[in-house]
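This report concerns only the one structure given below.
Missing here is one protein chain; the remaining ones are kept as they sit in the complex.
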Amino acid sequence: MNIGLIGAGRIGRIHGEILTKHVTGAKITVVAEVYANGETIAWANGLGIGKVVKDYHEVLADPAVDAVFICSSTDTHTQIIMEAARAGKQIFCEKPISYDIDKIVEALRVVKECGVKLQIGFNRRFDHNFGKIRAMVQDGKVGDVQVVKITSRDPAPPPIPYIKVSGGIFLDMMIHDFDMARFLSGSEVAEVYAQGAVLVDPAIGEAGDVDTAIVSLKFANGALGVIDNSRQAVYGHDQRVEVFGSKGCLAARNDTDTSVDYYTPDCMVSGNPIRPFRVRYELAYATEVQAFVDAVNGGKPTAVGGWDGLQPILIGLAATQSLKEGKPVAVRRLDRI
Amino acid sequence: MNIGLIGAGRIGRIHGEILTKHVTGAKITVVAEVYANGETIAWANGLGIGKVVKDYHEVLADPAVDAVFICSSTDTHTQIIMEAARAGKQIFCEKPISYDIDKIVEALRVVKECGVKLQIGFNRRFDHNFGKIRAMVQDGKVGDVQVVKITSRDPAPPPIPYIKVSGGIFLDMMIHDFDMARFLSGSEVAEVYAQGAVLVDPAIGEAGDVDTAIVSLKFANGALGVIDNSRQAVYGHDQRVEVFGSKGCLAARNDTDTSVDYYTPDCMVSGNPIRPFRVRYELAYATEVQAFVDAVNGGKPTAVGGWDGLQPILIGLAATQSLKEGKPVAVRRLDRI
Amino acid sequence: MNIGLIGAGRIGRIHGEILTKHVTGAKITVVAEVYANGETIAWANGLGIGKVVKDYHEVLADPAVDAVFICSSTDTHTQIIMEAARAGKQIFCEKPISYDIDKIVEALRVVKECGVKLQIGFNRRFDHNFGKIRAMVQDGKVGDVQVVKITSRDPAPPPIPYIKVSGGIFLDMMIHDFDMARFLSGSEVAEVYAQGAVLVDPAIGEAGDVDTAIVSLKFANGALGVIDNSRQAVYGHDQRVEVFGSKGCLAARNDTDTSVDYYTPDCMVSGNPIRPFRVRYELAYATEVQAFVDAVNGGKPTAVGGWDGLQPILIGLAATQSLKEGKPVAVRRLDRI
Partner (left out) sequence: MNIGLIGAGRIGRIHGEILTKHVTGAKITVVAEVYANGETIAWANGLGIGKVVKDYHEVLADPAVDAVFICSSTDTHTQIIMEAARAGKQIFCEKPISYDIDKIVEALRVVKECGVKLQIGFNRRFDHNFGKIRAMVQDGKVGDVQVVKITSRDPAPPPIPYIKVSGGIFLDMMIHDFDMARFLSGSEVAEVYAQGAVLVDPAIGEAGDVDTAIVSLKFANGALGVIDNSRQAVYGHDQRVEVFGSKGCLAARNDTDTSVDYYTPDCMVSGNPIRPFRVRYELAYATEVQAFVDAVNGGKPTAVGGWDGLQPILIGLAATQSLKEGKPVAVRRLDRI
């Protein structure tokens, strides 16, 4: 299976390195990067990838390419998805697909018509902790799910210019947690109520966003949920989930950088949550990409399809509206594509 | 310091036993219990208390009694508070003072006029874990408080007849957590949004209450918060709090019944959260009562005064209204008494 | 059941207070303390004990006394045990019974002849953690016991004058752990090899003792074990045990003073092991004394009899010899009394 990597920015390079070092059954044969320069070529060559182009259409036109990884900017996703589908390529697309529901729906219809596979990059579904909880929930270990709680805090906020074009905290950051809420509960989200505040950096507020948010959820199956986000946890990447049900409770603590305890006269000191998201989710990325490769090679459905990519956008838009209007908002329901 | 114990039901007996066994500087000289019988007398005698009466007025009329513990039913609290204050007794009153704001306000005014002390029985403030977090927050250890999270789940729901007269989950159960939210954040709660569901027992719904609830909070100082309650955590008494701020995060895990880990081929097995609330909060009760005795004997203000007893009721009423109306509700503000 | 308390020093007062506050079915009616003064009388009166004498023979001669707690100095234990047994009193005796094997054997024979009960004060057997491990081991949870590991470190060394008359670290401090080794493994100790060093305070070495020690054990059933002691763990009372077997492993962590975690930019900070032994073992003392009272009142054997009191002395003497001679030493075996 030959892969064309479209976009060699931060996330594109993660996938490029993961594919080269940790994934079997696939290799990257070409990289398309609109801003490609000597440094891009050096990076690609370092991974044993000989071909770097600027125009992704060269990738789509290459008959030797079986699949594409779309890691370009969000506004280009749906266009490339449709072109790739029409070119018969299998598709891995980074999240979010788009912020425009109509464009997403159109893209998913084209994917369906063309009969290609599509996997959306919700990598946390492949995390060892969260994946285990999902499996145990599905195995009935907590009985009926009653409450889902998700804490997700980044070590530090992104640059203000990024904040301005990010779509806001609900579509940029909490979107992962909306996906996780569906993944863990096994139910759609029916309604949200969002609280937000600017507590980390006033510049984030000036950019029109909040940096701290709590969203209450009502699930279609009657369960309740809550997600809290912060753009800055000074102690590292705080990533915890909890599923409480009639038979018990499953909770993921943070992974820590070491298992060392230090006993002093005053206190006991331990390792922090792992800070860099790249390190924290290295294994999850590898598992995610391997899952895509295996699904394509094995002719099976992908683990996170286009429909799963669409729902968190719908929830994020409802949360954005809820924060603006100061009241609960129902999540828009669409016919299944 | 001689104490008259008014009410010898479950909570009255806890205080009676705590006072006798764990508290210095005070002793119970008389018990008033409207349903007193031979068993009541035997219980009192077992603690070395010689006098048991049915009418609490006898206690108030006894010049040897310095202070009263009001542990009678909630609807009698404000009346007894006012009478005790006018009789010059120092007062410890179980929570909630009342569900009627006007009556609370009147009682607090009488207490103020009479110049007696009043402490409300929010025992969790005296818990070793929560007290430590409060102290560390006040010491600036988390910097500016940004998010307060409280999980509070009981091992099993109370009987349905109790549910019917309980005032609802927000006034009966979450009231402790509303107090805790104020205690930990150091700020008043300005607005709440309540979600509720009947997921544990349909009979609770038929009794007009919910058994699972999530309440989002906005604090007066701009911080956000969330509390989740369940009437039934099959694994024990789940009592966790978390205060997240600009400099770090403080979190209390559950206390467990043992510190034993059991490594098996399949998993590692540890002790559960301590189940009986009496055992979980034994030390907190003792600390609470000692604090009252010390405040009275030392002529200092009590740690949890009438104003602190009033606020959680106001929050609980707002949450009750929010759940009914399906929208956020501002907490009523009163002039400080 | 009326109890005469013989000895009102540190451990005597612990038992006096535990008996009064936490134990049902027994009460102290008289205290004998050779150095009794006004302060002793005030302490006794504070617990509601009206009678304080200097000569313990008055206690033994009192027909209203059913049982005695022998908390006097170690060198008086066997003499008082024999006199009490002959006076028909039930006996609780603090550890160690004596350092003189012949005297212990004689005392146990007298106890047996007189048909009274004898319980030795190995309070740690009644600790919630260690008791749970013992129960699980006996229930087969670890399969065949292969390795027993015990860590026991005190927060600070006792005064040097105490060290000089203590009998040495193996008979004064590790004796608890020798008892624990038998208790957890369910097997006798056959052979020991002791290492010792003076690493905490040179004055301990000058007093003829070591302050740090590791003893390897061979059990009669073929299992292996190791105990390490230190007179000073600056971070508190370090008390851990581990039983490793063919089906799994049971390990007791330290109990901590709180369950609070503090996440900072540098590390995660938690509570220390509980420091004062009185607080750490409060519940164990209460359980221990209640067990004695229940055994006497119920006419059942005590949980820790004279034979169990004798064995740790034999092991301690072997360890002392091993350290002196620098080689493994077999533990002396006696015919069961």
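Residue numbering begins at 1 within each chain, and the chains themselves are lettered A, B and C in the order written.
To be clear about the criterion, contacts are C-beta pairs under 8 Å (C-beta built on N, C-alpha and C of every residue); 3 or more make two chains touch, one makes a residue touch a chain.
These numbers come from a predicted model, not from an experiment.
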Selected residue (touches chain absent from view) among B:Thr20, B:Asn272, B:Asn297 or B:Gln321: B:Asn272
Which of C:Ile6, C:Ile80, C:Ala223 or C:Val269 contacts the chain that the document leaves out: C:Ala223
Given C:Phe244, C:Tyr262 or C:Tyr285, the one touching the chain that is not displayed: C:Phe244
Interface with the undisplayed chain - residues on chain B: 233-236, 238, 256, 262-273
Where the missing chain touches chain A, by residue: 21-22, 48, 128-129, 132-133, 136, 141, 247-255, 257-265
Residue ranges of chain C at the interface with the undisplayed chain: 144, 146-147, 149, 151, 153, 193, 195, 197, 199-200, 212-214, 216, 218, 222-226, 228, 230, 232-235, 238, 244, 246-249, 326-328
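By our rule, only the chains that are shown with their structure count from here on.
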Separation of mean Cα positions, chain C and chain A [Å, integer]: 58
Chain centre separation (chain B, chain C; CA means) in Å: 39
Rounded Å distance, chain A centre to chain B centre (Cα mean): 42
Of all residues in chain B, the ones touching two or more other chains: 247-249
